[in-house]
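Note that one protein chain is taken out, while the other chains of the complex remain in position.
Each chain carries a letter (A, B and C) given by its place in the written order, and its residues are counted from 1.
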Amino acid sequence: MAGSKFAYVRKFELPDTLLPGTFMVLRLDGHSFHRFSEMHGFSKPNDVRALALMDHAAGNLLEQHPDIVLAFGQSDEFSFLIRKSASLYNRRHAKILSTLTSQFTASYIFHWASYFPNEPLKYPPSFDGRIILYPGTREVRDYFSWRQTDTHINNLYNTTFWALVQQGGESTTQAHATLKGTLSKHKHDILFFRFKVNYNTLDARFRKGSTLVREEVSEDTPEEEREGVTQETPPRPVHSPVSHSKSKARSRIAVLHCDIIKDVFWDARPEILSG
Amino acid sequence: MAGSKFAYVRKFELPDTLLPGTFMVLRLDGHSFHRFSEMHGFSKPNDVRALALMDHAAGNLLEQHPDIVLAFGQSDEFSFLIRKSASLYNRRHAKILSTLTSQFTASYIFHWASYFPNEPLKYPPSFDGRIILYPGTREVRDYFSWRQTDTHINNLYNTTFWALVQQGGESTTQAHATLKGTLSKHKHDILFFRFKVNYNTLDARFRKGSTLVREEVSEDTPEEEREGVTQETPPRPVHSPVSHSKSKARSRIAVLHCDIIKDVFWDARPEILSG
Amino acid sequence: MAGSKFAYVRKFELPDTLLPGTFMVLRLDGHSFHRFSEMHGFSKPNDVRALALMDHAAGNLLEQHPDIVLAFGQSDEFSFLIRKSASLYNRRHAKILSTLTSQFTASYIFHWASYFPNEPLKYPPSFDGRIILYPGTREVRDYFSWRQTDTHINNLYNTTFWALVQQGGESTTQAHATLKGTLSKHKHDILFFRFKVNYNTLDARFRKGSTLVREEVSEDTPEEEREGVTQETPPRPVHSPVSHSKSKARSRIAVLHCDIIKDVFWDARPEILSG
Partner (left out) sequence: MAGSKFAYVRKFELPDTLLPGTFMVLRLDGHSFHRFSEMHGFSKPNDVRALALMDHAAGNLLEQHPDIVLAFGQSDEFSFLIRKSASLYNRRHAKILSTLTSQFTASYIFHWASYFPNEPLKYPPSFDGRIILYPGTREVRDYFSWRQTDTHINNLYNTTFWALVQQGGESTTQAHATLKGTLSKHKHDILFFRFKVNYNTLDARFRKGSTLVREEVSEDTPEEEREGVTQETPPRPVHSPVSHSKSKARSRIAVLHCDIIKDVFWDARPEILSG
């Protein structure tokens, strides 16, 4: 065959199977999103449209891959937990990493106009990704605790910073200087005494990030009640409920803005870590 | 610090540096593009719009990454050669793979409407990718020969197949049966004697695929002449010429449809393999 | 400095850290031991001297590396369990693999004459090794069950085979033919009815392999009683008890020939899998 004398180059494609029986976490990060958010008029410190679009793209990934059992996002990053028994693409590293990063990117751009109807894309945004292996449930719990703690730290800082700038009339340089070395308590105080803002009553989406899980939907549950299980901010992603098992039970993706550091969340969903 | 007790999970992010001094080839493939092309009315056996869009997305990647010195595409796949001295993202495997796959995907979707003005995207297309390391120039040459040989084999088959179906009135099942076991010569004969098609005069884009290279543009070259170096089919990607060095010399991306198996192409561009 | 212009070659030494928090199993195998055992007059089906020498070399490895918490050997192979929290050589793959393989080899040859006083080494024996990562305790248990099951299968076959040859007067070709397709029960019957051998009363060393564990030795235990915890066949390796903690408790290596498939062994030694 004509191509056969060149086909030996395929021998350089080495296998890259990820260790079986191990949890995978895929973390995606926006590429140069500081500039992207400025160019596209994201509101500060948080843009609800942008966050909801991230949630939508993440939800699409869960719909396409039953092996993803949890996702957590904040700002321009999203982490996906792939269950340890997953045989997704035979656990080939490059295949999983590239496909999921591509699908997330594609969904983000495809749905952009639904969330930013008055803000056409000036150029295409992109994401980078990495896959981290965790052998045990303790590390998985701690990974997501790490990301949610980070969400809290960043959001408290940004909320205070932008209050100083937008309401306090400080320059961004001044605001950074004001916050330099402050503890969490100081930032709470600045918000409360200078700007009458009780941080703890701000939208949970900003303080807790977005947690996506699959939830069983029993066939006879009225539609309204089903909706109640999510705490999403509209515009709500149109996630069509997908059945992911042979049984009658169907599942849908729920977007939550709750604590995932304490045990309550995990105790209520033992299937996330057991699979 | 609040997050510190969880930060140990970062220790599971292991280094993944690719071997220095080695050529990298990134190959992207459309994910389920058989279905995607059917859903979006791609003409058979080749859709010029779809091919030109692939070229455009590939050209964007070259513009963004000076370390990419060559690209070759056919159908829904594209291969990129990253020079062996590249320090792109410190040669981190996951970073390179995920970023480039994401950027290509993003560009493809962003520019979709320019190439398919009457065919709105029904759902977002995606790509998977892999990076292959080649230690020497011989293997790199043979890799691209392998892909261009594959282009030829596929295109001859598809061209004959669709002639049998579209002009010969055969069903797809019949057409596959007709072609079963035929040599290259037989397919040429079918095209020539039954359909009056001289395969060798078909658009080089289909027979040779698309090869993207960076070409120096001297400052005093009239604009019309510069255009002449490309052999692109319109609508032409608007690749703004980018300077990739401190010098006055500027370069632009040229899309060629020429033989890259013989020495001529490479002898004329020694910088591709020497870098 | 004179060497500096060449020192860049060190950049090709890429990091090879093994995933943290994961059990490592190192398995060593004798290299061409079929030939080696024939050249050095090993008795068939089992040579007590050779097995005791393997145990001795394995014991040396446990003495030198507190992170090794268990070892299991049969014939010319030995598996070592390295606890999941181990920071041995910063978990560098090549360092661990090469050092431990070398130390085992060295110990085997160094102590050869003690076990084979009348059989000088004709040439130096060697071993190959591999490291396998296991994320959970279930897989570790199953790994060692797999090796001990293999021990049983091999030993029952070999014992019956050599009985047919040595006592039954069959040629080796005949003996293989006799055993072809036989179930475990058939082999037991051949041994019992033809050769009056009750397989289950044979030396546990042959049937169960050798399991090495670290055992605490309380300071006031009389020396004789301490000895009792091992079930070793003489000549006994002179494993000097080593203290592996700051406390007064000291530990020694015990060589057992017991079942490690059932829970009893593991329930009595929870520290093996918990560390």
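By our rule, a residue touches a chain if its C-beta (ideal position, glycine included) is under 8 Å from a C-beta of that chain, and two chains touch if they have at least 3 such contacts.
Since we're looking at a predicted model, the values are computed, not measured.
Asks: Of the listed residues C:Ser107, C:Thr178 or C:Thr211, which contacts the missing chain in the full complex?
Replies: Considering all chains, including the one not shown, the answer is C:Ser107.
Asks: Considering the whole complex, which of C:Leu88, C:Leu133, C:Val217 or C:Ile272 touches the chain not shown?
Replies: If we include the chain that is not displayed, C:Leu133 is the one touching it.
Asks: List every residue of subunit A that touches the chain not included in the displayed model.
Replies: Missing-chain contacts on subunit A: residues 11-12, 14-15, 17, 19-21.
Asks: When the complex is taken as a whole, what residues of subunit B touch the one chain not shown?
Replies: The missing chain touches subunit B at positions 19, 21-22, 84, 133-136, 139.
Asks: What does the interface between subunit C and the hidden chain look like in terms of residue numbers?
Replies: Output for subunit C: 1-3, 6-10, 12-13, 28, 31, 94-95, 97-99, 101-103, 105-107, 109-110, 121, 123-134, 139, 142-143, 145-146, 149-150, 152-153, 184.
What we mean here is this: only the chains that are shown with their structure count from here on.
Asks: Which chain wins if you rank chains by how close their C-alpha centre is to the centre of all protein C-alpha atoms?
Replies: A
Asks: Measuring centre to centre, with centres taken as mean CA positions, what chain is farthest from subunit C?
Replies: Most distant chain from subunit C: B.
Asks: Just curious, how far off is subunit C from subunit B if you go by their C-alpha centres, in Å?
Replies: Between these chains, centre-to-centre, one finds 54 Å.
Asks: Please compute the C-alpha centroid of subunit A, do the same for subunit C, then give the distance between them in whole Å.
Replies: 47
Asks: For subunit C, which residues are shared contacts with two or more other chains?
Replies: Subunit C, residues with two or more chain partners: 19, 21.
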